[in-house]
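Of the protein chains in this complex, all but one are displayed in their positions.
All chains are identified by letter, namely A, B and C, in their written order; residue positions are counted from 1 within each chain.
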Amino acid sequence: MDNSPQSISPPSVDVGVDPISQGDVEIETYQVVRPDGSFDADRVPDVDDEALRDLYRWMLLQRVYDNRATKLQRRGRLGTVASGRGQEAAIIGSGFALSQDDWIFPYGREAGALLMHGLSMRDLLLYWRGIEDASKMEGANIFGMAISIGSHIPLATGKAWGMQLAGEESIAFANLGDGATSTGAFHEGMNFAGVLDAPAVYFCQNNQYAISLPFEKQTNADTVAQKALAYGVDGIRVDGNDVLAVYNAVSKARERALEGNPVLVEAVTYRRGAHTTSDDPTRYRSEEEVDEWEKRDPLERYQAFLEETGRWDDIDEEAIREEVEEEFSAAVDAADEFEERGIEEIFSYLHEETPPELQRQLEEFRELLEERPDMYEYIETRPKG
Amino acid sequence: MDNSPQSISPPSVDVGVDPISQGDVEIETYQVVRPDGSFDADRVPDVDDEALRDLYRWMLLQRVYDNRATKLQRRGRLGTVASGRGQEAAIIGSGFALSQDDWIFPYGREAGALLMHGLSMRDLLLYWRGIEDASKMEGANIFGMAISIGSHIPLATGKAWGMQLAGEESIAFANLGDGATSTGAFHEGMNFAGVLDAPAVYFCQNNQYAISLPFEKQTNADTVAQKALAYGVDGIRVDGNDVLAVYNAVSKARERALEGNPVLVEAVTYRRGAHTTSDDPTRYRSEEEVDEWEKRDPLERYQAFLEETGRWDDIDEEAIREEVEEEFSAAVDAADEFEERGIEEIFSYLHEETPPELQRQLEEFRELLEERPDMYEYIETRPKG
Amino acid sequence: MNATIIQAVNDALHEEMGNDEQTVVFGQDVAESGGVFRATEGLKEEFGGERVLDTPLSEIAIVGSAVGLATHGFRPIAEIQFSGFLPPAFDQLVTNASRIRWRTRGELTAPMVVRTPYGAGVRALEHHSESLESIYGHVPGLKVAIPSTPHDAKGMLISAIRDPDPVLFMEPKHVYRSYREDIDEGTYTEPLGEAAVRQEGEDLTVISWGAMMHQTLEAVENLADKGVDAEVIDLRTISPLDKETIVESVKKTGRCVVVHEAAKTGGFGAEIAATINDEALMYLEAPIERVAGFDVPVPLLSMEDYYIPPPPRIEEAIKDTVAY
Partner (left out) sequence: MNATIIQAVNDALHEEMGNDEQTVVFGQDVAESGGVFRATEGLKEEFGGERVLDTPLSEIAIVGSAVGLATHGFRPIAEIQFSGFLPPAFDQLVTNASRIRWRTRGELTAPMVVRTPYGAGVRALEHHSESLESIYGHVPGLKVAIPSTPHDAKGMLISAIRDPDPVLFMEPKHVYRSYREDIDEGTYTEPLGEAAVRQEGEDLTVISWGAMMHQTLEAVENLADKGVDAEVIDLRTISPLDKETIVESVKKTGRCVVVHEAAKTGGFGAEIAATINDEALMYLEAPIERVAGFDVPVPLLSMEDYYIPPPPRIEEAIKDTVAY
């Protein structure tokens, strides 16, 4: 037989091939409190008033923390800082739904959730100062910060798998951005979680941007939530500026995860600040857009709810703000007092037992520093890139 | 404020969070000819009788090729071979829907599609003999074989992007297995194609296994097709043992791709043989299962269709078979005549210009071979792993 | 027990899974089918489906989830089917496995093993023949072990599993079944980070590891008749490197040949040469010769045997070095 070219024309009649496309899936964005402050009474979580007040407090703390940290950075007293401004409801609503036994896999913007989980503010500041010691995330079930975007998703899957094997009643909770969903690590980690029935919740704060890239260019999918279908796991899309909605959604997700159904939650929100302190967002987005989202401010919306339900009067906003400002100042003072370890810090904690060559490198370096104390000076004054 | 533990209990009332799950999406498996040979007349493609006969011929060729290649391997005259047995309809139906200008990204089982696309059978055999020169895929728009599973998906995306930039009327067509869908490369390549509106079709032959791993353990998703939703691209699920259905589905996909909508096509089929000649499938699957799928033989089903529509009489099956057997024998003879190049082959084609150190390595090796001709003997007789 | 390397690996896994309930074996085709090389045969039957699992075709997830699992008190033993498929997971090795202890200042650790067959010579397809040990050896925080004998394969694998930090365990698949030796029954360990002197000698030091040890020993034997008295070192661990053994030997012999299968440029032979230069330069009576793969990808199966340094190539290098 000849290797004849495939030259026949495509079927000219309609033969009934009907591709599925994303339009075929209906994805609701779950809400409790609408942007105008009105709300769905059936959906208000059955928690006590104190908890409802705490939610406000934590959101305010997140806001104050972000403001102060950004200022501190401008004065050169922190390294690069990533703010959660605009995402307070997503950060706090999700963090509030977790148990202390759960492990959080942070990615950078979720200060409030980490503090709530037991991290000290001093340590968080020290972390952003690039102090090795603070990376311990001491005293809290918090994994090392995932600076390489998406790389932590398989870690969370593995951790959840461990919890499952150990028969524990806890989950692995990964924070991630919309950008992270495009990484291979996200895909493999999510898919494996689906196969393992791992008790994990992957919480995507879709803040509409990955640095300058708008979500429409991050993926052609209309939502992050629908990506759950690729893994046969549950997907939830929630208004990320509605703290009660986020709280409910993550509570539900956590419950599902404990039953062996990993969940991908998409919280639709907006990064109102710059990507980090080294970014200039005016290069890639309009002021109108930012203004538009400012109208959906999560704190204001929640305040409207609290007012509507007669709880606002119990909240002394000024007092909370002052308290938090003070907490921040105290944390800065404590951070300033932190005494860095010597150069051994560089050589430690990579191995349980330092191998001979590395030990030798340390010793040689020590000797050199003694011989050439001008090295300290050089190191301190060298141009910083 | 205290860093109070998140201690409140989860919402005890039903607050209306309703996750989406794969059950919410309806995914039809497109069919033209049913396993019993009955068919949907509206769906028979509007192609001439010769084309319908050709489809049978090519399927038979694929089957004969796989049989003979497997035997040849057993006699030690081919390296590892991956057979397409059971997948003939998927391989041929898809290959038949392509244009000569399209680029195929092969992954190993699609002999018939490659031969149809212009590759010589001799070269295909030489490729499986590990002859470098045959990797050219000479004279056909066929990319290098993707042995690293999934690694070719971003390549196909890039190629399709190039076609789009060049304003060409062709597509990149990637063949892949169900296993490949779990790789990060698949994810990133598919997602990027969605964003680029690249003219690409990703054709997944879901043959139910990745070596020993059954599809249910490959992913918790019920279908491969639904993974399209993660990328906002079209998804088509088709009976991969129904050659007309595959032909229609891929024709449709190709049309969509040329309109700027990449498509993921899942052809549901079964790998009836071993994974490769080094695999023993009885270790991980039952004979009953294999028998079950034997009943859905793609050639028999298509034969039933041809009989039903009065076309079978025009087909001299014995003659085709003989012709193909001869073609194979001739290809083996031609392959046997191929004279391998000398050791320069190893040092060539890595760089446009061989760098000095590599040139030196070649020369030293040449000299050494002259000095120590026993090296040839050693090399020929060394234990082969 | 008389065993091949692959049997020794299998035996080690049986032993240590029996010794330590926290061990979990996973990877592609390791459970139902017992692994494409049968390294994990019988494990699922003995230890059950919770501890012996087949994974999806996801190298990133295999390595990444091993890290997560290890931080939760387990001892993951992951298999990457061929080392040519480890590069997709390279990021998880560099970014996570090697750094979890470092990143968390010891709060979390990743005692895990990634086993993978490496090297050419089994007539397989592209990407089935790589030797990238020097790349992994350059990643601080990652141990890289490469046994060459059944005894070491078993003892070093058990050590790797018990190691408090991540170990990449590269198995010389070309000699998986070519050599047998008597190995001890039961549990024993061979240390990581210690080279083995396979043969003492005075004329020169020949260093190799993994599959190339066998070619190397053959070459040395061929030259013994011709009066060359070689000291032969089996490196066994690329990282951490046992400098002492190397340096002591070269100080004694004054000459050295390093044999490896990986491409020459940037191969681990360079580090060995540099180390000797650092610490024993003035003892050297001849340049250190590197007998290595060429600076190309491993050829396809029809020509791969030309790529792997055969004994005659090694012999010539030894002769040149001794005669220098």
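Following the convention adopted for this analysis, a residue touches a chain if its C-beta (ideal position, glycine included) is under 8 Å from a C-beta of that chain, and two chains touch if they have at least 3 such contacts.
Keep in mind the model is a prediction, meaning the values are calculated, not measured.
In terms of the touch definition stated at the top, the absent chain reaches A, B, C within the entire complex. From the set C:T216, C:S239 or C:S302, the residue in touch with the chain omitted from the display is C:S239, counting the whole complex. Of the candidate positions A:D101, A:E317 or A:E345, contact with the unshown chain belongs to A:E345. Considering the whole complex, the residue from A:S135, A:T157, A:S251 or A:T269 that touches the absent chain is A:S135.
From the set B:L61, B:A156, B:A225 or B:L362, the residue in touch with the chain omitted from the display is B:A156, counting the whole complex.
Seen from chain B, the chain kept out of the figure touches residues 132-133, 135-138, 143-145, 148, 151-163, 165-166, 172, 184-185, 188-189, 191-192, 195, 348-353, 355-357. Annotation for chain C: contacts to the undisplayed chain at residues 84, 87-88, 90-91, 94-95, 98-99, 102-103, 126-127, 132, 134-135, 137-138, 140-141, 239, 241, 262-263, 265-271, 273-274, 276-279, 281-282, 284, 286-290, 295-297. Counting the whole complex, the residues of chain A in touch with the unshown chain are 79-80, 129-132, 135, 145, 147-151, 179-180, 182-185, 210-213, 217-219, 278-280, 283-284, 340, 343, 345-347, 350, 355, 357-358, 361-362, 365, 368, 371-372, 374-375, 378-380, 382-385.
Everything that follows uses one rule, which is that only the chains that are shown with their structure count from here on.
Spacing of chain A relative to chain B, judged by their CA centroids, is 39 angstrom. Multi-chain contact residues, meaning those touching two or more other chains, occur in chain B at positions 182-185, 217-219. For chain C, residues that reach two or more other chains under the stated contact definition are 55-56, 58-61, 88.
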